[in-house]
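As structure tokens, the structure follows; a few thoughts come after it.
Of the protein chains in this complex, one is absent; all others appear in place.
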Amino acid sequence: MAPIRLGMIGGGNDAFIGGVHRIASRIDGRFQLVAGALSSTAEKSKASGAALGLAEDRCYGDFTEMAKREARLKDGVEAVAIVTPNHVHYPAAREFLKRGIHVICDKPLTSSLADAKKLVAAAEKSDALFVLTHNYTGYPMIRQAREMVRQGDIGKIRVVQVEYPQDWLTDAVEADGSKQAEWRTDPERSGAGGCVGDIGTHAYNLARFVTGLQLESLAADLSTFVEGRRLDDNVHVMLRFDGGARGMLWSSQVAPGNENALKLRVYGEKGGLEWAQEDPNYLWFTPFGEPKRLLTRNGAGATAGNQSASRIPGGHPEGYLEGFANIYNEAADLIVAARDGNKPDHLLPTVQDGLEGVAFIDACVRSSKRDAAWVKL
Amino acid sequence: MAPIRLGMIGGGNDAFIGGVHRIASRIDGRFQLVAGALSSTAEKSKASGAALGLAEDRCYGDFTEMAKREARLKDGVEAVAIVTPNHVHYPAAREFLKRGIHVICDKPLTSSLADAKKLVAAAEKSDALFVLTHNYTGYPMIRQAREMVRQGDIGKIRVVQVEYPQDWLTDAVEADGSKQAEWRTDPERSGAGGCVGDIGTHAYNLARFVTGLQLESLAADLSTFVEGRRLDDNVHVMLRFDGGARGMLWSSQVAPGNENALKLRVYGEKGGLEWAQEDPNYLWFTPFGEPKRLLTRNGAGATAGNQSASRIPGGHPEGYLEGFANIYNEAADLIVAARDGNKPDHLLPTVQDGLEGVAFIDACVRSSKRDAAWVKL
Amino acid sequence: MAPIRLGMIGGGNDAFIGGVHRIASRIDGRFQLVAGALSSTAEKSKASGAALGLAEDRCYGDFTEMAKREARLKDGVEAVAIVTPNHVHYPAAREFLKRGIHVICDKPLTSSLADAKKLVAAAEKSDALFVLTHNYTGYPMIRQAREMVRQGDIGKIRVVQVEYPQDWLTDAVEADGSKQAEWRTDPERSGAGGCVGDIGTHAYNLARFVTGLQLESLAADLSTFVEGRRLDDNVHVMLRFDGGARGMLWSSQVAPGNENALKLRVYGEKGGLEWAQEDPNYLWFTPFGEPKRLLTRNGAGATAGNQSASRIPGGHPEGYLEGFANIYNEAADLIVAARDGNKPDHLLPTVQDGLEGVAFIDACVRSSKRDAAWVKL
Partner (left out) sequence: MAPIRLGMIGGGNDAFIGGVHRIASRIDGRFQLVAGALSSTAEKSKASGAALGLAEDRCYGDFTEMAKREARLKDGVEAVAIVTPNHVHYPAAREFLKRGIHVICDKPLTSSLADAKKLVAAAEKSDALFVLTHNYTGYPMIRQAREMVRQGDIGKIRVVQVEYPQDWLTDAVEADGSKQAEWRTDPERSGAGGCVGDIGTHAYNLARFVTGLQLESLAADLSTFVEGRRLDDNVHVMLRFDGGARGMLWSSQVAPGNENALKLRVYGEKGGLEWAQEDPNYLWFTPFGEPKRLLTRNGAGATAGNQSASRIPGGHPEGYLEGFANIYNEAADLIVAARDGNKPDHLLPTVQDGLEGVAFIDACVRSSKRDAAWVKL
């Protein structure tokens, strides 16, 4: 079967995440990058595109122009990956959705709650798919954790502890020329949340995906430790879920010794589950009163979802890129199904999940401004 | 030098903590148990005492009687260990302090803030020492962590994450005959805090000991998950410290897979420190921008405090009992010094630390009742 | 730049390793699979090829036929991946090498020492490249380990401990229809070594790659624990290296609890290095007399080789497939350079390394037959 024709919006400079999306789209061989509005000028876009093997006339300086022209081409893009700073997600996605071109969009959904709602409306009006790359949900052990929760292995959930500490913003690198840091600490491009938007939202989404619990309210204490920084760089949140479970979320970008230490722990009436992104091929499971068990990717005791999200046998570690590729691979399934008008069930993060994520960011910012008062979601 | 004559209040039944104190007092050979009010009746006390090799006439059914008689004996106890449920700490300590007998008391200091204040007054009036067994402060790597913070190895502290999850109260074992669970879930004996008093206070004290930071205010969300339980069994707290550091404290007794998973993480402008009680011979240190280092008990890079709190070379693990014994060993130093009227500097938890701990519990309970409103300390 | 046209020999059935090579070849987008002799009949090959998107006329039932025809095509394959059982490596490689088509071949080089020597001769006579996929050498932390050894960070090497235990052959699965097990335990297809050929050779190659040491002699005790098995399933070897270093190699396929627990430890006069394949993003480094350091992929203290073998920032784990892809990516560099007649330096395993590996297997088998007598290499 011919690969799906993919375009990319953003990702033209040495942006980390553009390269990640490209690798993820290639791992299972189901996409081919054929066009892009990789940068904000046609010239830069062509330069970036040439390095990626794109035809010159498929390199655009503007996503609207790209959407218009590609929509008319016989072999135009079937899907686009949007990997720009947050504030561009909505306007870019809108242009492609309204032309029936599928959108695979980086998180958070948008830089404002207003934009998020407009994007939901745009996605609902469109026949095209919208997939949000909360890629951590693609890890095999996370799929297993979700399945175990659903099948009752840990019983009714009581406590959810989730955290995502990093250390790369310990110093004011945004003032030293780090492009990655610049836009992430700029409210114009990131939105009102800094750390909470960049990684807090990942932690929230992961907890939500695994537990299935709906957040009822939160109390957030956002801090900015680095002088001159314009957005939060440390996030403390207390969580109350529908049904009575309680939790905590911590994310930080100023915690030396942490690279990408996303960690989820879920405790129920009958057992506990623990997972750490930096060692993603393991899932700790304790049935209460029994010894801890170390479940592995595609190993003994693997659930169906763990197996189907794995490419190779246990003990040969898969990582972040394979987890990300699972999102792309499953998006490919949906795109292929859509050709025949089918909409199969799936686990991919949707535009609604994206709206929830932006609402979470918004609630954290509002709560923090009110001295960590409880805010309902 | 002859060992210090020690008495014990409580610890007569199969109470976990009484045995711990006895072992801790023996490890360095500086105490000898010679008397006790081990149980609430003379008969039971004599039975328990006989098993411990105590003379029958030194086994009392009442701590007041014991205090009176021992104070008159030529070779009466020089110090007592109080290892009863919380509500007995104050009345028992008072009797010995007022007779100039040193007190080594289990935590939390008392079961109420009022008692705590009275005990502070009693201790201040007495010439005798008062030592509180927040024993985790006796671990060599905790001593090293404290020293490293003081000497600036991690710079000004920004974030403090401390947690103490257990799982032994996941079910309602207090209703099934567990004596350990019974009194810990009984407000009459424990005070207003359940999990927060039993182990939350350990977590708080540990963070305080290592960082030296004073807590400015807290917002606490206490939960009771097990039906019929009368006190909290899960504790979520957001922390604000003097000077601007922020933190989180989580303690739980309903988190399956956790035995005694006390863990402290401290992040400053220049580095981070991480320690876990279940693997206490290690301390992770990351100078920001450099690789993580695994510091070990009495190993390469050990500080003076790490070395002096260690008995054997690195790689031969010391544990909980040795940490506890360090409290006893240093208490012995103070008692010996006191014979000559000396009061050397020391690191042992004082009655003031105990008051702070009870104030912490009290603040958590008050905050939680007000829907996790901020409460100043 | 257009991707390199790749063919594949073997990998048509559900063979684990064929799929791995295909993913590895796609990750960096520098190869395109265009032809294959995927199975031993044209019919099966076409079926497999169709699933992979190959044109029907590029699917062959015979590698010689494929070599002949592809060599004549204007857009014939530039390189082939040989992923068959061991005994096919030599005859297949020969056909492509003699037609100037580059060969990327799975390990071990061949099923016999005689074949290995013939393949070395064939490769030396050819202008085409020959790359052996000892893929573990592609891991970023292994690259760093090698560089650290070379730059003297651990001083002159004294002790090398390498091991590769698995557990999948604990039972006689070769008798229960496991194709993977069948050929690996069949001397006709695997050669005289079972476990020693399948994974012992990986362990040996890894030690060789990192230390740079030449093996002087070995004493091997091969065992077959599973009844009816025709080849060894457990391997114990003592190693003596040129220059005086000593070592041990253990590989096993009957060690329950081990998935792919390849582990290398190297100790020198000035320090030690430790690495485990199942947690490949870490490398432990101890400068003697200092605390252990945890080096990470693309993290603080990463060497040039670590960085250039990494695709994404530290803390987002890369795994086995990325390590494998590094072999393909560097092979692509060499193939591109070869177009202009250039032969740049590289780190890829060569046909000579392959010969060494087969000589190692042969020496182990001979030593073991002589009751673990020392055999020179």
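A, B and C label the chains in the order they appear, each numbered from 1.
As a convention for this text, a contact is a pair of C-beta atoms (placed from the backbone, for glycine too) under 8 Å apart; a residue touches a chain by one contact, two chains touch by 3 or more.
A quick note: this is a predicted structure, and the numbers were derived from the prediction, not measured.
Asks: Which chains here touch the chain that is missing from view?
Replies: A, B, C
Asks: Touching the absent chain in the whole complex: find that residue among C:Gly100, C:Gly152, C:Pro256 or C:Pro344.
Replies: C:Pro256
Asks: Hey, which of C:Ala42, C:Ala71, C:Met248 or C:Ala276 is the one touching the hidden chain?
Replies: Answer from the full complex: C:Met248 touches the omitted chain.
Asks: In the full complex, which of B:His316, B:Lys343 or B:Lys369 touches the chain missing from this view?
Replies: B:His316
Asks: For chain A, which residues lie in contact with the unshown chain of the complex?
Replies: Given the touch definition above, chain A has residues 285, 289-296, 299-301 touching the missing chain.
Asks: Considering the whole complex, not just the chains shown, which residues of chain C touch the missing one?
Replies: That gives, for chain C, the contact residues 154, 158-159, 161, 163, 167, 170-171, 219, 221, 223, 225, 234, 236, 238, 240, 244, 246-248, 250, 252, 254-258, 265, 267-272, 274, 284-288, 292, 371-372, 374.
Asks: Contact with the hidden chain only, please: which chain B residues?
Replies: 1-3, 16, 19-20, 22-23, 26-29, 53, 166, 168, 258-261, 277-281, 296, 299, 311-322
Heads up, the rule we're going with is that only the chains that are shown with their structure count from here on.
Asks: Using the definition of touching given at the top, classify the network of chains in this structure as line, ring, star, complete or other.
Replies: complete
Asks: If you average the CA coordinates per chain, which chain's centre is most distant from that of chain A?
Replies: B
Asks: For chain A and chain C, what's the span in angstrom between their mean Cα positions?
Replies: 35
Asks: Between chain A and chain B, what is the separation of their C-alpha centroids in Å?
Replies: 43
Asks: Mind pulling the residue numbers of chain C that touch at least two other chains?
Replies: 296, 299
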